[in-house]
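Removed from the display is one protein chain of the complex; every other protein chain stays in position.
When the chains are written out, they are named A and B in that same order, and each has its own residue count from 1.
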Amino acid sequence: MLKKNHIAILSVLLILGACGESPSTDSGVPAKTYRHAMDGAPDSLDPAQASSVYANQIVVNLYDTLYRYKYLARPYELQPNLAAAMPAISDDGLRLTIPIKKDVYFIDDPAFEGGVGREVTAGDFVYSIKRHFDPATRARGTWLWQNRIEGLDEWKANGSDYNQEVSGLRALDQHTLQITLTRPFPQLVHTLTQGFAGVVPREAVETYRLQLASHPVGSGPFKLLSRNSVRAVLERNTRFRSEPFSLQDEGYDPQERDTTGMEVLEGGIAPFVDRLEFEFITEDAARWNAFFAGEVHFIKVPVSQFDNVLSQRNPLTLSPQFQDVYQFEASPEAGFIYTNFNMADERIGYHPDPEQNRRNHALRCAMVKAFDWKKRNEIFFYDIGRVFPGILPPSVPEYNPEGDHSYIERDLTGAREFLLAAGWNGDNLPVLEYGFPNSVTERQIFEQFRNFMMDIGYPANKIRPMVFATYGDYQRAYSQGKVTLINSSWTMDYPDAENNMQLYYGPNAAPGSNSANYNNPEYDRLYVAGAALRESPERTQIYREMNQLLMDDCASFTGISRTLLFLWDRNVIMKPDRSFLGGYFMRFVDLKDLPPP
Amino acid sequence: MSRLPYVVRKLMYGIPLLLGVTFVSFLLMVYFGPDKTYELLGKNPTTEQINEVRHALGYDRPFLLRYSQYLKELATLDLGLSDSSGEPVSSILTRTLPVSLMLVLPGFVLGNVLGLAIGLLAAWYRGLWLDKLVISSSVVGMSVSFLIIIIGLQIMLCTPYGLNIFPVRGWQVHDLVSYLHHATVPTIALVLVTLGYNTRFYRAVMVDEIERDHIRTLQAFGASPVEQLFRHVLKNSLVPILTRIMFSVPFVLISGSLLLESYFGIPGIGLVTFDAITSGDQPILKAVVGLTGVLFVLALTINDMLYSVVDPQVTRS
Partner (left out) sequence: MRRTWQGLKSDRFGMGGLLIVAVFGVVALCVWTGLLGQGWSEVSGERWEGASTAHWFGTNILGQDIFQRTLFGTATAIEVGLIVTFFSTLLGMVLGALGGWYSHSWPDEIILWIKGVLDSIPFYLFAAAIAFALQGIHWAMHLAMVLTFWTTTARIVRGEVMRIKEREFVDAARAIGLPGLTIVFRHVLPNTYHILLVQGTIVFVAAIKTEVILSFLGLGIQDGVSWGLMLAESSQEVLAGHFGNFMAASVFLFVLLMGFNLLADALQDAWDARRAIP
C-alpha cells in the first residue's frame, strides 16, 4: 500500500510534470496576448499539409507566402507579402516574374548551420513548391498546381530529385523568381496566398522530415511555442521584417463602421501582439462558455446562440446587452453548402436507356423542387444564410440576382406532377443512401431532408442514412460510388468563381472534387473556354450559361452560403475573417492598453 | 523458492495473451478501422495520389508482414510517428499520460476510499436505517448514466444557468489553484458515477468478512469495533479489493477518461486515443493497444500471484 507521503510526492511531481506555460515575457511583464477560439483543431502544421481552415490560419502566421490579401479591402485584393511587388506577367500570360524582398530571415533553429536562421531566397520558394510533387511530403495542395507549371509533373515522374531543375519554376537570382505555366492560369497568384504556398527551408525538411508537421520553421510574424490537442501558443518572431502598417495600403475606408479604431495602428510594426493563443474547442457549448467567461477574445458564434446574440435579423443587429461589451461582424462565407446526386448511379443518375434517363431526370427535378430551402435556412442557419441558385453564390461578381430562381423555390405540386408524369410512385421509387460524417447537426440535417422528401410521398424507409466516423471515411465511400446523396460544403480557395465551376467539370469526377460525377460535354467545353479568361463580362456570360446547364440537369441541391457571426472583445482592435481559409488578420490584431489588474 | 517457476510460468502465460490482444486489435484496425488516406489528400485527388498516400501509410503491404512489423516495434518500443500530426508517438504518450493520471487519480482514489468507508459503515450497521439508505443511494447512483452526470454538472457548475464557478473546459494547469480549478468538476463526475458501484462492492465484501466466524469470536471476546474492522476485516478483504482496483486501472485510465477528456477538453490519453480510433491514426492505436495489453497482462499475473500468496492451495493445482 502506498504511504500517504508517497502519494503526496507523486501528486506534486505529476502536477509539475503536466504544467502549462506562464504567459509572461522574460522581463516579467505580462505579454500582450490575443486568444482566439477555433471550432476545430489542425492536425498538421506543415504548410504542404495545411488543408483545413484551422491549419491554414496558424500556418500563415508561422510561414511566409508570396502574396496575401489586403487586411481591410473588400472585395478582397491581392497584396505582396514575401514578394516585393505584384508579378510582371508576359503577354501570353504564361510567364510570371516575381521579385522577393531582401533581408527576410527564417527563425533560429538547430536545423540551420550554427542554429541561426538564414536569409530566405527565391530558391526556397522553388523548393517549397517542388516538395508538393514529392510523394514523401504527403502534400495535400498538389492539385492547385497540377498540370499547370512547366516541367513540374515531369519532375515528379522522374523521381522527385531535388537536384534537378524544373524549367517552369526557376530562381533567376537570390531574389527573383520566375514561373512558367503550361496554359493560362489567371488564378495563379491567388494560389500563392494559401498556406500551401508557405516557404519552407530545405534544412528543416531534411532534419525533421514528417515531424516538420509539429516543428515549424518559418519566416512568418510568429513562431510556435507549444501545441497539443487543445491549444497552440505562438509568440512574436523578433526577426520578422519590419514594415510600417499603412492604412491606405491595406484598403482602409474611413466610412466603414467596421474599421473604427484602426487609426491608432498607422505606422506600427506588425505583429502588434506578443503572443497568439489558439484554443481548439469543437463543442459549441464549451466554446461559448469560454468566450463568455473571458477566457478567449474571439468567437465564431455557434448557431444555437444566434437567437441570444441578435435582436434583429434585417438589418443584423446585436442584442443590447452585448452591444456595450463586444464588437461584432456578420461575415458572409466564401463558399456554400450543397447536396449532390451521384450521377454515376443508374438508379437516379445517368442511364444508358434514354427513356429511363428521362425518368431519372424527372425524379431528380421533383426532389429538387421538394427541397425546402427556406426551412433549411431557418432551422440551421438562423434565416440569415443566403440561398442562391446553382454554384454562383452572392460573394462572386458572376452572381445573378435576377436569374432563374425556380430551382430554389419549393413547389410541391410541381414536384408531384413530375413524379406522376414519369410514372414514379411509392413502390418503384429507388432506395437512396444519404451519407454524412457523424455529428448531431449532420444527423438532424439528414432527418430534415428525409422529411422534405416524405412530403412528396417518398417513403421514409427508402432514404437511408449512412453514417461515417470521419469525413475521410465519408469521402472514401462517395468516391467509390457507395453514396447516392452526398452532402458537402465547399470552401472557396480564392475569390474567383473558377474555383466553383471546377466542381462539376467532367474530368474532376471521383475521386476528384466533382463528387456528383457530373458529365456534360457542353459544360466541359464552356469550362475550358472560360479557364483562360480573367473575370470579365465575357467570362460572366459563360459561367452563367454553365450554371443554368447544371441547374437544368437537376444534378444537385444547391446552394446556401452561411453568414458567420463573429464576436470579439471590445478591447481588441481587429477585422477578423475566415474567408479563403484566412488567418492573415492576426498579425494586425492589437489590444487596447488595459489598466493593470 | 518453489515460487519462482510459478511466477515465471504465470508470466509466460501472459505472452500468448499479449499476442492475442495485439493480433485481434491489429486485425480490427487494419481491416475494419477508418482509413486515413482521404484525410491526407487534398481537395481534388487523383487515383495516383491516393495510391501514393496508401503506400506511404503502408496500407498496401500484406497483413502478416505489417503485423510482424508491429510486434517488432512494440518490442523495441519504436512507436513511430502519428499519421495525423507527425509527432512521435512516444512524445504524445509522455505528454498525455501524466495529464490523464492527474485528471483521473483524485476521482479514482476518492471514489474508492469513500466507497470503502461507506460500504464498511453500511456493512457494520447492516439492516439498520443507515444501511438501507446507503443501499438505495447506491442503486440510484448506479442508475444514472455517466453522460447525464457530466452534462448535468456542467450545467450546474460551469454555466450561467447554475453557479458558474468552474471553467467549462480546458487544462491550463501551472499551479495547485489552477489544477483544482480545472480538475474539480471532472473529479466530482467521476466520483458520482463510481460511488454507487464501489459502495455496493465494498459493502458486499465487508458483509462477507464480518459474517465470518472469527469475527464473531472476536466480538465475543470483546474486541473493539475499530480493532475488528481494521485489523481483521479490512486485512482479509485486501485481496478482492486489490484485485478490483488493479483491474480497473487500465480501463479507468483509458476508457473512463475518454468521455471526461472529450467533454472537458483535457488533452489526455483518452482524447488522443478516441481521436485516433475515429480517424484511423494507426501508430497511436498500436501503441495504446500495446500499452493496455501489457498493463492488463501484468494486472492478471500479479492478481494470480496474490491469490497464490493468500491461498497456497491454489499454487499446487
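Quick note on the criterion: contacts are C-beta pairs under 8 Å (C-beta built on N, C-alpha and C of every residue); 3 or more make two chains touch, one makes a residue touch a chain.
Here the structure is a predicted model, which is why all the values come from computation and not from measurement.
In the entire assembly, the chain absent from the figure touches the shown chains A, B. Considering the whole complex, the residue from A:379, A:412 or A:533 that touches the absent chain is A:379. If you put the hidden chain back, the residue from B:40, B:272 or B:288 that touches it is B:288.
Checked against the full complex, the one of B:172, B:194 or B:273 touching the unshown chain is B:273. Among A:206, A:307, A:353 or A:538, only A:307 touches the chain that is left out of the view. Residues of subunit A in contact with the chain left out of this view: 283-285, 288-289, 302, 304-305, 307-308, 378-379, 438-441, 443-444, 447-448, 450-451, 454, 460, 464-467, 469, 473.
Taking the complete complex into account, residues 16-17, 20-21, 24-25, 28-29, 31-34, 126-127, 131-132, 135, 139-140, 142-148, 151-152, 155, 159, 161, 207, 250-251, 254-255, 258-259, 273-274, 277-278, 285, 288-289, 292-293, 296-297, 300, 317 of subunit B touch the chain not shown.
The definition used in the following text is that only the chains that are shown with their structure count from here on.
Averaging Cα coordinates per chain places subunit A and subunit B 39 Å apart. Chain contact summary for the complex, subunit A toward subunit B: residues 7, 11, 14-15, 17-22, 43-44, 46, 49, 51, 135-136, 138-144, 146, 210-214, 228-230, 279, 281, 283, 285-286, 289-290, 292-293, 295, 469-473, 475-476, 479, 493, 502, 508, 511-513. Here subunit B touches subunit A in the complex through residues 34-47, 49-50, 52-53, 55-56, 81, 84-88, 95-96, 98-99, 101-102, 105, 109, 154, 158-160, 164, 167-176, 178-179, 263-267, 271-272, 275, 278-280, going by the rule given at the top.
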